[in-house]
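Structure below; questions to follow.
Only one protein chain is missing; all other protein chains are in place.
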Amino acid sequence: MSWPSCRQSVVVKAMLAIQLEAEQFEPLSALAEWHQLLAARLGIRPAAESHFVGRVRPSGANDAPLTALELEHYPGMTEACIASLAAAAAGQHGATAVLVIHRIGLVLPGDAIVLVAVAADRRGPAQRCCQELLEALKHEAPFWKREWSQGVGSWITGNTPL
Amino acid sequence: MSWPSCRQSVVVKAMLAIQLEAEQFEPLSALAEWHQLLAARLGIRPAAESHFVGRVRPSGANDAPLTALELEHYPGMTEACIASLAAAAAGQHGATAVLVIHRIGLVLPGDAIVLVAVAADRRGPAQRCCQELLEALKHEAPFWKREWSQGVGSWITGNTPL
Amino acid sequence: MAVSTDPESQVQVRLFAGLREAMGWSEQLVELAPAAGGNNTAGPTPEQLWRQLNLQPTNPPAGVRVAINQQFATWDSSLAAGDELAFLPPISGG
Partner (left out) sequence: MAVSTDPESQVQVRLFAGLREAMGWSEQLVELAPAAGGNNTAGPTPEQLWRQLNLQPTNPPAGVRVAINQQFATWDSSLAAGDELAFLPPISGG
C-alpha cells in the first residue's frame, strides 16, 4: 500500500476545505462557492486548477441495476483523516488550496459521491495532487460502500481499478 | 517530442465539444452547459469526470506585472488540430466525452485561458486523458502567446514546466 | 447492557460496515482484565481483544485494520483504559 496513512499533520500551509455531505450536492455549485472563498482569501485565482468528480454508476458489481449506494463512515475519524490526507497531499505538491466534498448516506445513481479540487501555481502539481489525494481517500479514509440492488445490500470490499 | 501530432482521425466514438472563445468565459458555466449536453445525449452522467482550468498569471516571464496575455492562433488549423488531438486522446483512453474551450485574443490576469474536461467510466482514464490532452494542446495546437507588460509585448517561445 | 463499575478501566470497541452486521453489534464497552502478574504497563492488544470478543474469523483477515482513538494502529499496539478501539473492514471510499 503506497498511500500515506492518515496522521496528524504538523504544518498546514494550504487552504483546506473539507466537507462530509449527507444530502445530494451539485459539484459545480460547490466549486463556485470554493472559488468565492479562494477569491476572498487569495485575491487572484491560482493559475492551475484540477477537479475530479466521482458519481454513482447505474449498475452494481453483479451488473444488476443499482437502487442506491450507501456510504457508512466513522464519524470524527473520517473528517480528521481526510483533513490530514489533504494537508499531506497539498504539502507534498505545494498546492495552494484543496477542496474535498464526500457524500455519506444513501447516494442515487448518477449523483456525485466525491469532489476533489486542487488549486496550484502550475498544472503538474494541481493534477498530481488531485489524483493522489483521490487515491488516498479511496484507500485510507474510513468509508464503506454498500450497494443496494433489488432490495439486497452488499458491502463492497475494494475499489474499482484505477 | 512525445505528443501525438495533429492528424485526421479515422473513427471518433467519443462526444467531442471544441470551442475557441474570443471573449472571457466562466469555466463553471461552460461545464454546466456541457453537463446538460451530456445528460441529453447519454441519459446518465458518466462515473468519472476530470477537469483542468488554466488561468493567466498575474506576472510575466520577467516577473513584471502582466497587463494581458495575447493569444494568436491559426484559424482553421487550430480548431481541426484540437478536434483531432481530442479524438486521439479520447480514443486512446476510451473516454466518453471531451470538452475543450480555449481562449484567443487578449486575456486578462486571473481569466481562464483553457478548460479541458473529460468524462469516462473510470477515474484513471478520465484523469489521464485530461492530463495528456492538455499537454498535447500546449505542444501541438497552433497557438502563440504574447505577454503584454508595461506597454511592451513579448512572444513566449515555450511552455511553463509541467 | 455491559456491567460496568469503572468506565476508566474499560475500552470502547467499535465495529463498522460488514463486520458490524456480521457480529450484530456496533459498540461494546470491554472491561480490561487486571494484567497477569500485576504488570500494569502493557494493556491487551487489538488482536487479543478480537479473540476475546469472539470476532470472526478467529484470525483477523488481512484486509481488516484497527484504529485506536481514531488513528490507524497496529494489531499489536497496547491498549490503555479509556481507549476507543475500532475494527475497520476493507475501506472503499471515494
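Read from first to last, the chains carry the letters A, B and C; within each, the first residue is number 1.
By definition in this document, contacts are C-beta pairs under 8 Å (C-beta built on N, C-alpha and C of every residue); 3 or more make two chains touch, one makes a residue touch a chain.
All values derive from a computational prediction rather than experimental measurement.
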item	value
Touch partners, limited to displayed chains, of the chain removed from view	B
Residue touching the undisplayed chain, where the options are B:87, B:113 or B:126	B:113
Chain B residues touching the omitted chain (full complex)	5-8, 54, 71-72, 74, 76-77, 80, 102, 113-114, 134-135, 137-146, 155-159
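The rule is simple: only the chains that are shown with their structure count from here on.
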item	value
Rounded Å distance between chain B and chain C, as computed from the means of their C-alpha atoms	51
Separation of chain A from chain C, taking each centre as the mean of its C-alpha atoms, in whole Å	28
